[in-house]
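For this view, one protein chain was removed and the others were kept in their places.
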Amino acid sequence: MIGQLPALQVVVPLLAAPLCVVLRNGTLAWLLAVATSWAALAMAVVLTGQVLAGGPIAYAMGGWLPPWGIEYTIDSFNVLILLIISGSAAAILPFARHSVADEIAPEQHARFYSAFLLIMTGLLGMAATGDVFNLFVFIEISSIATYAAIALGRDRRALTAAFNYLVLGTVGATFYLIGVGLLYAVTGTLNTADLASRIAPLLESRTVIVGFAFISVGLMLKVALFPLHQWLPNAYTYAPSVITTFLAATATKVALYSLLRVAFAVFGAGYVLERLPTEAILLAIAGTAIVVASTTAIFQKDLKRLLAWSSLAQVATIVLGVGIGNAQGLAGALLHMFSHALTKGALFMAAAVFALRLGGTSLERLQGAGRRMPWTSAALVLAGLSLVGVPLTASFVSKWTIVLAALERGWWPVAGFILVTSLLTLAYVVRVVEALYFRPSAADAPAREAPLSMLWPLWLMVAGTFYFGLNSSIPMRLATQAAALLLGVAP
Amino acid sequence: MNLVLDIALLALMGIVAIAIIRLRDLVAVTMLASIYSLLAATMFVILDAADVAFTEAAVGAGISTVLMLAALNLTGFTEKAPLRSAFVPVLIVIATGLVLGYGMMDLPRYGDPSAPIHLHVAPKYLQDTGPEIGIPNVVTAVLASYRGYDTLGETTVIFTAGLGVTLLLSGRRRRRATPESSS
Amino acid sequence: MNDQPIARILTKALVPLVLLFGLYVQVHGEASAGGGFQAGVILGAAVILYGLVFGLDAAKRAVPLGVLYPASGIGVLIYGGVGIASQMLGGDYLDYGVLAGDFVAGQKLGITLVEAGVGITVASVMIIVFLEFTGRRDPA
Amino acid sequence: MSLLGIVNYWVFVALMMLGFYALIARGHLVKKLVGLSVFQASVFLFYISLGKVDGGEPAILVDDPTTIYSNPLPHVLILTAIVVGVATLAVGLALAVRIREAYGTMEEDEITEMDRTA
Partner (left out) sequence: MTGPEIWLAATLAIPLAGALLIALSGDWPNFRDAISLLSATGLFAANVMLVLMPDHAGTLALAPFLPGAPLVLKIEPLGLMFGLLASGLWIVTTIYAIGYMRANEEANQTRFFACFALALASTMGVAHGGNLITLFVFYEALSLTTYPLVTHHGTPEARRAGRVYLGLLVGSSIALFLFALLWTWAVAGTLDFKPGGILAGNASAAVLSVLLLLFVFGVGKAAVMPLHRWLPAAMVAPAPVSALLHAVAVVKAGVFTLLKIAVYIFGLDLLATLDARDIVLAATGFTILAASIVALREDNLKRRLAYSTVSQLSYIVMATIVASPFAAAGAGAHLVSHAFGKITLFFCAGAIYTAAHKEKVSELNGLGQRMPWTMGAFALGSLAVIGLPPTAGFLSKWTMFQGAIAAGDYALPIVLGLGTLLSAGYLLPVIYRAFFLPPARSGLAATAEAPLPMRVALLFTAAGCIALFLMPDLLTSLPLEAIRGRR
């Protein structure tokens, strides 16, 4: 059965989703979802072990060999993404119960968990697939479920946020589809590896260049890379807390993964980094995005919105790592995906707890919560430190790697830029800390610590950021291998 | 060659699309959208894509129209005159169109039997569907078997849509919490 | 429309025909244009037509939402279940060849099953979506 | 003449862009969704036209070995894409209905204004 894992990794949550609807009972659906996410995590861990021991695994869906059938390829790059997705889900689903009970109408619970599993399925499929059209299908599974899930937020602005995301997201997906069509037209294949070999002699073709451009823009809309980020802040702010947490930990990163996969695996590092002005474009975009998004975050009055803007800046940091264009930078970018998933997951979990206990996440409501909800507040602060990139946290390791990559290329201004801009992060984290601990709370403020079922996943995430800050060997190994794989050099 | 028919159909589609943009009576727009789908379906037939034509007609002209009318029934039938300047969208659209048009200049000629897509992958489906799958409709064979996994995804998408619509519309209408004053 | 006798009679005659046509498209998709998806749409359309003419309540009595919701999931489960079954029988996921003794027979069986799954999901989702939209009253 | 073989692709591009324009320039939510449908339908047209072979037949196998079939793969892809499109449309319309209930309007400008002053 071990050999079947690549398919089961995606199919198990895919089938659990309709099962939730069939079960109808919210509690049963929740139990099923939790079990599914843990099973998915277990599978991802086993796959990681296999990949680390024996290299990439190929799996032919339906037994049809590529390029005729759809192929799954699991290697050190996407196993990292699979870990991120299933790990986040495994921590968030147990956590979700109280928050969902508070925010979602009871008769919708089973459907809500079904939608959650569908988002997860879509993301896992995007990560696992080795077929560019199949990627489109899974993008849409996760997207459509996401649109509906975002709209379930209590504020009416959740609806408009979801609608805007639907429009922009569909434009992105359609652009991607156009790009795939162009590539298909000149090669006749949809399999990533096959596409790579058949596209090699055609790289100067106008069709291929434009195809690459459309794929990139389409996926960048999903990544929410500046200036295509407009949908994200409202979507993260108004979506149900659990959905925000899961999306923030995974969604944009998986989209970025897809972009990197297509760019490097199909077009090749030489084409992307040398033939096209990719480095300059990425550095310019990412640099602007980091400054704009971090500065905007400083002035936000709501914790979730602040964190949403921060996500934009962090994703831009990942892109910056890619833009440095060497193996070290790419490895740093992948590590940062991993560490940021842990960090943002923890931060939005804490925000979800505050939403539950305080009825909202505006900084004003958070005032004085440090005393009344000490565990949640402490977790928020610790995860905030990881966001800044303080040593001993996972983000420090990833930022360190990215800065070293810049120095390796002799780009010390870029190195300095990354360091200086992390101070902007410090500025908004300090604002949150001040609200929690150093401002008086309202007289009638409710005072209850979160239930244990929410605290342990939250602290698990926090512990994760510190564990991987102290011992980064496993993610480091995966990221270094994956970077070598993408750049086409032997690890 | 169906050149004349092609040109006539495409010209009609263009006219319908422009009318969709310009008209503000949304019932008319819905009908035009439905006509656009029917014209597209006709094109699909000309292009030998019978299954696609069938589906486009059923979905585009049928289901979509019913859904839109149902939605409009709940929301009202006219659009307000646009207030905003259309300058930026026009710019984006023209730029996108030009880039896309540029990219299409290196495509194989329309109908060219020696185009790469007719020489790679697809021939295997045409040759082997008979012996391997044993059914005459190659589209079904590819859809359900060779790329059956895509179709599982497609079915999941449909399920997701049903789920999403139910999530959004089935609950009793609750009064939404007023927006938090602080945020 | 409830008081239009002609429409009612026509519909009464039409709905079974449409249903029949839908079933034909479902089972005959292997040989000609059409398949589970198209069949599902047609089946759904038949119910929608019925609902439009005889009223939503009648349609809901004929196919209650309580049945439709699980049905929409069961279609996916059938499709995915065929994949699991082929894994159980030693093949890769969705490898229909192992489902029956003979490879080609297995393929045919698999395709028939998954098309049935598609049809069930599509038909039930079409009806669900229609009922959800029309069941929502215009805001007072 | 290769240019003539390209022109019809350009026509598809023009159609796509008309739909794209309705999507991004128009303020009414339903109108946007109609634009989206037109945009996508035109992309489908482009895909299907790629699969056409001169003198081809639909890919339903017949016993005559000299038959030329059009390429079935784009058809399969587009069948999936059409389904995805209608799924998106359904969810989008449901959202539009809910927005209308919550805001009393479906004009993007008015909604933006209401959110800004909220």
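In this document, chain identifiers A, B, C and D correspond to the written order of the chains, with residue numbering beginning at 1 in each.
Keep this in mind: a residue touches a chain if its C-beta (ideal position, glycine included) is under 8 Å from a C-beta of that chain, and two chains touch if they have at least 3 such contacts.
Just so you know, these numbers come straight off a predicted model, no measurement behind them.
K.L.:
Pick from A:Leu23, A:Leu385 or A:Ala450: which residue touches the chain that isn't shown?
P.N.:
Selected residue, touching the omitted chain: A:Leu385.
K.L.:
Which of these, A:Ala35, A:Ile281 or A:Leu419, touches the one chain of the complex that we don't see?
P.N.:
A:Leu419
K.L.:
Since one chain isn't shown, list which residues of chain A touch it in the complete complex.
P.N.:
Output for chain A: 371, 385, 388-392, 397, 400, 403-404, 407-408, 412, 415-416, 419-420, 422-423, 426-427, 430, 434, 437-440, 470-473, 476.
Note that in this section only the chains that are shown with their structure count from here on.
K.L.:
Among the residues of chain B, pick out those that touch two or more other chains and give their numbers.
P.N.:
50-51, 55, 59, 63, 67, 70-71, 74, 100, 104-105, 107-108, 115, 117-118, 121-122, 125, 136-137, 139, 143, 145, 147-154, 156-166, 168-170, 173, 176, 179
K.L.:
Would you pick out the residues of chain D that each touch at least 2 other chains?
P.N.:
Residues 16, 20, 24, 50, 58, 60, 74, 77, 79-80, 83-84, 87-88, 90-91, 93-98, 100-102, 115, 118 of chain D each touch two or more of the other chains.
K.L.:
Hey, which residues of chain A end up touching chain B in the complex?
P.N.:
Touching chain B: residues 14, 17-18, 21, 61-62, 64, 67-70, 105, 107-108, 111-112, 114-115, 118, 121, 125, 133-134, 137-138, 140-141, 144-145, 147-149, 151-152, 154-157, 178, 182, 184-190, 198, 205-211, 213-214, 237, 301-302, 305, 360-362, 364-365 of chain A.
K.L.:
Can you tell me which positions in chain A touch chain C when the two form their complex?
P.N.:
These residues of chain A touch chain C: 1, 4, 7-8, 11, 14-15, 17-22, 24, 59-63, 114.
K.L.:
Along chain B, where are the residues that touch chain A in the complex?
P.N.:
99-100, 102-108, 115-122, 124-125, 145-150, 152-154, 156-157, 159-161, 163-168, 170-171, 174, 176-177, 179-180, 182-183
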